[in-house]
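Removed from the display is one protein chain of the complex; every other protein chain stays in position.
== chain A ==
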Amino acid sequence: MTRTFRMDEAQPRLLDDTAQGVIGTPMDRPEGPLKVTGKAAYAADNLPEGLAHGALVRATITRGRIAGIDEDSIADLPGVIAVIRDDRFVRNPAQGMADEAPVQPGDRIDYHGQPIALVVGESYEAARDGALRLKVRYDEDAGAEVDPATASETEDGDPTESGDWDKAVAGATVSVDVTYTTPAQVSAAMEPHAAVAEWKADRLVLRGSQQMLRFNRNEIADSLGIDPEDVQILSPYIGGGFGSKLGIGSEAVSAAIAARELGRPVRVVMTRQTVFDAVLRRTETEQRVRFAADGEGRLLAIGHDDRISNLRDEEFAEPVSSASQFLYGADALLFRQTVARVHRTPAGSVRAPGEAVGMIAFESAMDELAEALEMCPVQLRLKNIPEKHPVTGQDFSARALAECLKTGADRFGWPGRTVPGSRREGDWMIGLGVASAARPNMLVKAAARVRLSAEGAVVETDMTDIGTGTYAIFAQIAAEMLGLPTGKVSVRLGDTDLPGASGSGGSFGASSSGSAVFLAARKIRETLAGKLGCSPEDLTLRDGIARGANHEAALSDLLDGELVEEAEIEEGKTAESHFSSGFGAHFAEVAVNAWTGEVRVRRMLGVFGIGRVLNEKTARSQAVGGMVWGVGSALHEDLVHDPRTGHVVTRDLANYHVAAHADIPADMQVEFLEERDDQANPMQSKGVGELGISGSGAAILNAIHNACGVRIRDLPATPDKLVAALEAATE
């Protein structure tokens, strides 16, 4: 077993000195040609011999028990093979990094839409028909609470507080006390959750759509009651995750059980409606944000309280005030959370849990404070950047917030911003908005193996690429470290038989697992230096040639056989001494139609400090993707629940609107500032996937206010709300 490298101190900036020159470049994704020609095989694309098709049956009551399943009701349907019902079925997907089985409720039903059985057929059509016709009898419990606003069962978290709140507020010249509400949201990855389960002797081979294989293997093994060694999960391509595929879920567990019982491979693909019903949602939020400031705009008090919801037995609680606790400083701080227990589809991680919705309210309220102070919103933010983490007292590592705000303001033409409601083009009112961006950076335990031979290098890890660019980035890291053209590096991902990585989640995948690749390659460099007869510091590797201490040799001549190194990394002392986070600034220009209330986003700019950029192209795509999600959060996305049953009403892509081409302008700009975060990891890089969504929605809302003078605090800011607000403003 390899010794685990702990990030106890800043590491040399080796990637600044290596010679290949590929790290950070906007390299095309190596798997791109497979993706654009339909040759990349996602979970549901696997069609093993003898495949049977499973369709999940959902509960049609909110709370109660299954009294009986009438298998005879579909016995005469042609092509139906079996009805699978098992106490090992899971209620909902495991939360991210759970590493154990999710709740297995047996006959109990906790929410409308909970998967309760699997109908297996010779064809998809037979299974689907059987699942719809299957007769299920219930013992229903009346009076299940489904409304988060009125739920009687609530839990108050321990408040985070410091300073003398009353004193700070009493000394304020200007204060803001506003309440924002955000609706429940979903990930809605384009690929519905899918699993193809096959037993080879006593070993389960699961082709799944999963983000975090190291955890997922333990989760499904625990769900099934088998040894993790008897599970292999393969997820080389994943059609988007955004948190929805962090943990093992119903499609995988039911497919594995059915395949075992029937002795043949079984495929279960959730329908889009089942994805809405039975995959973790983002909680709705009610947020009260309070600021108190002196006449110069210095913050005296910062308060952010939120009320969220989840189903009982789910520990996950959206960390709504996460960024509010470190973006700005004040004499008094107060952050409180209440979780309401409701019988709805449970809540979990959706892209940037916490910041995605918390920063919309927080950064909009900052705009309200700037307005009250008659101060430039950029200046207000610059004025309140704290020296140390306001709650923990930690030093910040690399933090580019001020530079991002200044650079962005300059580039976006911010000084040209006029007073609210003063810029008009025909029926359209035009406005600019700004918001800060922040998303904490993490280092999660990860391992990887690198092989080097005369033919080139191979990277092997169970890390996933959910569209984030892992294949490209790992090829670049290995190529840079080993002095090879990227075409000489092949990357194998998404197989639990390979070294266990961090998985994709929390924007930590590329940096955590990439650092393991980096460290494995660094070990190989040390061996090569020894073979060449120089110190590792003097070794230069480029285009397959090793140079050092006046020696030069082709790698192919230095190697006799294959060099194989594995490395593992985990966080260490730097995580205690320093607070590492991605920072940035969002700028948006919108047009609001004076008559219809329609909002059109005209352009956006995001300026970010994410440490070393590993691939400029995939990083930019991630950032823009996040910014688009911010547009969706501000303007479109709204998961509506039936107030009687808690059932999801907007349970398809026609009723739950995610941004489409026409919603997004071509002018979506991203700039990454040159930065190295020495405390983060040996590559000095940070996460980017969630930073783009963190704050971007607020920039849109603030631009709406600048355009037409109204504040929308109940999201999304749909035309009906804008028309009502515009009418109220003119009365």
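Simple rule for what comes next: a contact is a pair of C-beta atoms (placed from the backbone, for glycine too) under 8 Å apart; a residue touches a chain by one contact, two chains touch by 3 or more; residues count from 1.
Keep this in mind: contacts and distances are computed from a predicted model.
Within the choices "ABC transporter ATP-binding protein", "Hydrogenase", "Aldehyde oxidoreductase" or "Multisubunit potassium/proton antiporter, PhaE subunit", the name that UniProt assigns to the complex's undisplayed chain is "Aldehyde oxidoreductase". Taking the complete complex into account, A:I238 is the one of A:I238, A:A340 or A:A634 that touches the chain left out.
Which of A:T345, A:T486 or A:S621 touches the hidden chain is settled by the complete complex: it is A:S621. Interface note for the absent chain: among A:K35, A:K200, A:K388 or A:R644, the touching residue is A:K35.
Note that of A:A44, A:V83 or A:L726, the residue touching the chain absent from this view is A:A44.
Chain A residues in contact with the hidden partner, per the touch definition given at the top, are 28-29, 31-42, 44-45, 47, 79, 123-126, 129, 187-192, 237-242, 269, 271-272, 466-469, 617-618, 620-622, 624-625, 627-629, 652-654, 658-662, 664-668.
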